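Since the structure comes first, as structure tokens, the remarks are kept for the end.
What you see is the complex with one protein chain gone and the rest in place.
On to chain A.
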Amino acid sequence: MATLDLDWEDVREQLRTWREDNTRHSEEVVDMWDYCLKHYKHKLGDERWMVEEQVVVAGLDCYRLDVAEPSLVALNDQFPGSLRVRKLKAMRLEALERFDEAMDIYDSIIRQDETNSTARKRKVSVLRGQGRITEAIKELTEYLKIFMSDSEAWQELCDLYLKEADYSKAAFCMEELILTNPHNHLFHTRYAEIKYTQGGLDNMEIARSYFSQAAKLNPNNVRALYGLFMSCTQVLSSSKMSGPKKKETQQLATWALKEISDRYSKCRTNTMDGSKILETFKSLSIMDKA
């Protein structure tokens, strides 16, 4: 086990980065806590409670109740009557699939503190965990009427609509997200992908422009470059465009293809030979000329 050799300060640092970056890494968190940091918790000071909370969520995520429960007990002893700890308790019930009891706790939290947004969001996840997607969507739209600027909730709503294959509504959610952060290339890529999935010439052209924007914001976004190439090919194959416009699209497709193959030829190493990928791209470009 590699984590055994780790210094506890490094582990603390690693957990802190994960907490701040909002990454999932539940399995690693559980392992690092279990093998290393658990024995140093008295040295953590006030940060200990943040770590314990992180461990509870990670433990529940991996269904490692043996790891999550001691931390939950410790948190409960430290902060009796805290709403945040009560939310964690309800999350444990969720992991045990006692959804109704969890729902009751969330309702009681909301009664006590109407502005508590996390409890409302958890209610959506309870519904989603049970596979009741349409009800979850309804609950989440109610939530978004109150907390309109919550980008995380918009993302969740987009995801739920995608699950229901309601692409135009999902695209609307993505538009909201682009408005909250116009510099995020990932939102642009995602929006373009939704439009691409919707199909049709108009949507293809929108997808093409958003893939271009994403590639402009981050030239290393290979997914956007590939999407740009695909959407250009689609536009070319389906439309009766005039000469210069058609040529422009053609050029854009060739450019995207060149960018991708440049990237792959750069990362060609001894262990991974990129020539196969390049061949595939070549065959794609022949299709594009035909």
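Basically, contacts are C-beta pairs under 8 Å (C-beta built on N, C-alpha and C of every residue); 3 or more make two chains touch, one makes a residue touch a chain; residues count from 1.
One rule holds in what follows: contacts and distances are computed from a predicted model.
Asks: Would you mind picking the UniProt name of the chain not drawn here, from "Membrane magnesium transporter", "Trm112p-like protein", "GPI transamidase component PIG-S" or "Ribonuclease P protein subunit p30"?
Replies: Checked against "Membrane magnesium transporter", "Trm112p-like protein", "GPI transamidase component PIG-S" or "Ribonuclease P protein subunit p30": the hidden chain maps to "Membrane magnesium transporter".
Asks: Check the options A:Gln14, A:Asn76, A:Ser108 or A:Gln130 and report the residue that touches the missing chain.
Replies: Per the contact definition at the top, the residue touching the missing chain is A:Gln130.
Asks: Touch as defined at the start, partner being the missing chain; which of A:Leu6, A:Ile178 or A:Leu217 qualifies?
Replies: Answer from the full complex: A:Leu217 touches the omitted chain.
Asks: Tell me which residue among A:Arg86, A:His185 or A:Arg208 touches the hidden chain in the full complex.
Replies: Once the missing chain is taken into account, the touching residue is A:His185.
Asks: Which is it among A:Val57, A:Leu144 or A:Ile178 that touches the chain not included here?
Replies: A:Val57
Asks: Spell out, residue by residue, where the missing chain touches chain A.
Replies: 21-24, 57, 60-66, 91, 94-95, 97, 118, 121-122, 124-125, 128-131, 133, 152-153, 155-156, 183-187, 189-190, 217-218, 220
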